[in-house]
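A short worksheet on the structure shown next.
Here's a slice of the assembly, chains where they normally sit.
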Amino acid sequence: MDLSIKPYDLLDDAPGGSPAERGGDFKISLLDYGGGHLTEKQDASIDECKAYLDTPATITWFHVQGAIEAETLQRLGAVFNIHPLALEDITIAGHRPKAEIYDEQLFIILSRPVWRNDAVFVEQISLFYDENLIISFSNGVEDPFEPIRRRLRKQDDWLLNRQSDFLFYELVDLIIDEGFPLLEDLGARIETLEEKLLERPGKSTLNQLHAIKRDLLLLRRMTWPHREVVNFLMREDFPLMQDSTKVYLRDCYDHVVHIIELLEAYRDMTASMLDVYLSSVSNKLNENMRLLTVISTIFMPLTFIAGVYGMNFNPEASPWNMPELNWYYGYPFALLLMLGVILAMLIYFWRKKWL
Amino acid sequence: MDLSIKPYDLLDDAPGGSPAERGGDFKISLLDYGGGHLTEKQDASIDECKAYLDTPATITWFHVQGAIEAETLQRLGAVFNIHPLALEDITIAGHRPKAEIYDEQLFIILSRPVWRNDAVFVEQISLFYDENLIISFSNGVEDPFEPIRRRLRKQDDWLLNRQSDFLFYELVDLIIDEGFPLLEDLGARIETLEEKLLERPGKSTLNQLHAIKRDLLLLRRMTWPHREVVNFLMREDFPLMQDSTKVYLRDCYDHVVHIIELLEAYRDMTASMLDVYLSSVSNKLNENMRLLTVISTIFMPLTFIAGVYGMNFNPEASPWNMPELNWYYGYPFALLLMLGVILAMLIYFWRKKWL
Amino acid sequence: MDLSIKPYDLLDDAPGGSPAERGGDFKISLLDYGGGHLTEKQDASIDECKAYLDTPATITWFHVQGAIEAETLQRLGAVFNIHPLALEDITIAGHRPKAEIYDEQLFIILSRPVWRNDAVFVEQISLFYDENLIISFSNGVEDPFEPIRRRLRKQDDWLLNRQSDFLFYELVDLIIDEGFPLLEDLGARIETLEEKLLERPGKSTLNQLHAIKRDLLLLRRMTWPHREVVNFLMREDFPLMQDSTKVYLRDCYDHVVHIIELLEAYRDMTASMLDVYLSSVSNKLNENMRLLTVISTIFMPLTFIAGVYGMNFNPEASPWNMPELNWYYGYPFALLLMLGVILAMLIYFWRKKWL
């Protein structure tokens, strides 16, 4: 095991772009509350954090946002007393969500899908939980936990009067519920794509279908393990969460299952869309074939008749040789014959319901 | 966890239309019976309900029909003593069916498929069960429990003499058995669609096939969890249901399994229908191709012969130059030659079984 | 729960036709044997049956054949002391096979596939077992248990000297083993259909394929649960079957598994047959296309050459204007040119292996 970052970021699950963009700017925010008081510090230094580590009476929450350099991470690991394997996991973008206990400290990884540049990316959220101490890491651009911080600032009693495990639940629930608007969006895209496929099948729609299929594959891979993670937290004998909080985690678990079922339903829908595309193209092919057949079937006999009367048999050599050419109504007769052929063909195709 | 309604109503599982239409008009009906008496009140106010809450000797059943406004729900929650998570679940249209115990009160969500405007929608039924107290919520337009109320009014001894858990079973069984006529209907639609696909494959049939596939996806997603719900109720150590009722729940469980198996069978059938469509279109394409080939193969040689005798080689320059033009029977010979080609072709295609 | 027959008979699993035909004529046969004596009564009345109910020393077997009217069923239920849920299950055609214990009485439902009018139908066999009392119901046209009755009449010691649970096993084994000849038949049909598909793909073969797929779907749905039923009977702690009989039930279980595996193999075979059909049609399309291409490629250049020599450029206006027309061998030259084109084309297509 060496701590250098390994080439895990397969399958495009990390937001692309410049290194800075990938992880957002580095920043530590700290929040300490309990017994009526609440201290908040944006952009805290590591040393400032140290002071709040030994406040067992109050709930302390450090949030580390953005891309972290290797040595900063080492220092954070030392200050916060983080297990080397957990440290390694934080740095690997695209890690599977998981829950682990290292030295009685709970460590979970969640994946947070975000919609950027018309594609789904997955940011990684790492959470540590210890009695009255929560440390969260996010490698994304924006701080996902701002809504909860806002509620705490507004003295939301619901949260303030509860213990640290409830705050932990709130963080997890927030990340998981962010899946719903994203899925709703994706559902709408699938629906418009479906109509497009039936109306105007083409290469660009095929490409879009492909992009959506990949997004679904990625989401599925990154959402399934949430099930195990939440299940791990709500296990009956799990000591770090209180029973009252486990009721809420059960609700959270229902949401995870709901999201997974929606993803499966979307997968089923997109799976059959390629067939729809194929049958749509087949249909077009058939229509074109029909047009070609109609045109050929009408003009071939006409051209043949014109060809016949263009033959050079000598009418003077015999009375049997193309006497029509010298008939008084020869030409009108030929034209009427052609018209007759056209009408017969049109009636035939009309009866076949091709026109 | 905040109580605002989240954008769950994905995948069209809620009946569309105006807000009023979505949930039907709000109405509370109450029923109180036992020891020979039976009181019924349609359109009861919340305050009227309160009076019946403390009647442990009689069975009390409140039914809340239609769309509920947020504050009304809060009041109902307070009066009926409902857990905030359950309250939240009631408001979310399209929630997965589930069974939960909150503070020793049983809470289950069922989904009730209804057929409206040629499509399947899913209404949500929420049921609370406590000793001698049942509270039911339905967000649909019609009251689904009217048949049971009618039986109680008619003094149906079967029901009246049993305890509250049997009434609860009857409510669950009613909702689940409503799946059968709907499935029968769907089965008939699948069968007619199948014939259509073989006879007249086209875009509209493809659209209908797609609509049915979605209905099946939705039904499947909303019916599978019923299995867990009924299983939860009939667990051997579950105290709220009596053993005599559990025998009936086992029957109810059989029905759920039967519905799920029918859905799977329908899915299998529709899955292969797209292939049928494709092969049907392929067949048509082939027939058109055949027609084109027959026409071309007959007229191309004819036109060629006419073209040959339309050449302007000078018969006077040499005896080898198109002497046919001056033959006595030149023209009839050419026409007979063409006829011969036609006959040969017809025989060829007749032998190939194309005609 | 109300006892009216619900619209379960979905997916055509009940034999169609007139009501009488559906279930065959109603008839009760009774058999009572043990200790050397054997009494048989065809067409017994319900009252005659009563007399044999209290003969604990001998084995009594009632068989109720054919369609039962609601009130007769109610009477039978009362006489034989059948649980209302079991009674309900008997009346529902197409019920899933299942095993249940009602008041210490064993009740199982089996499905018996029969081949009628070129399609598979499923008759329902219901069996009750109590110490020395067996009641069997069949809603089909013919009595399926005639072979066993014949063996008993012939004083088959194998059966006569064993206890009632062995007779029960024999009834179950008979019904399950009837699947083998039916599957053999189905297998033969699949094989002939397969050859047809490769030789003469068309709408009628597609229809036959579809019919077989449905038969398999139906058989699968009605055979899978047999596994659970037989498993239920051979459970180690199941008191109603003796250990010596359980050895035979294990053999019966092997047969059920064998049937299920054959069904799965058939499903796999038919699943790929639609693809075979599609590729067969594709092949035909390709051959037609080839024919069209050959014809066009040969005649287009010919017609073009004829067209050129049909142009009216005036040879007298210049020595450059179509001098060929006045050549001595002009016409033979043109014909040879055409022949050369034909030969070149034929060689080309012969090399491409199209001829």
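Should a chain be cited, it is by its letter among A, B and C, assigned in written order, with residues numbered from 1 in that chain.
As a convention for this text, contacts are C-beta pairs under 8 Å (C-beta built on N, C-alpha and C of every residue); 3 or more make two chains touch, one makes a residue touch a chain.
Predicted model, so just to flag it, every value in this text is computed and none were measured.
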Total identical subunits in the assembly as filed, 3 in place: 5
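Just so it is clear, only the chains that are shown with their structure count from here on.
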Arrangement of touching chains [line / ring / star / complete / other]: line
Most centrally placed chain - per-chain CA mean versus overall CA mean: B
Chain centre separation (chain A, chain B; CA means) in Å: 26
Euclidean distance of C-alpha centroids - chain B vs chain C, Å: 26
Chain A-chain C separation of Cα centroids, rounded to whole Å: 42
Sequence positions of chain C contacting 2 or more other chains: 310
Chain B partner contacts - residues on chain C that touch it in the complex: 1, 6-8, 10-11, 83, 85, 88-89, 95-96, 98, 100, 102, 202-203, 206-207, 210, 213-214, 217-218, 221, 274-275, 277-278, 281-282, 284-285, 288-289, 291-292, 295-296, 299-300, 302-303, 306-307, 309-312, 315, 322, 324-332, 334
Touch list for chain B against partner chain C, complex: 170, 173, 177, 180-181, 183-184, 187, 194, 198, 247-248, 250-251, 254, 257-258, 261-262, 265, 268-269, 272, 275-276, 278-280, 282-283, 285-286, 289-290, 292-293, 296-297, 300-301, 303-304, 307-308, 310-314, 317-318, 320-322
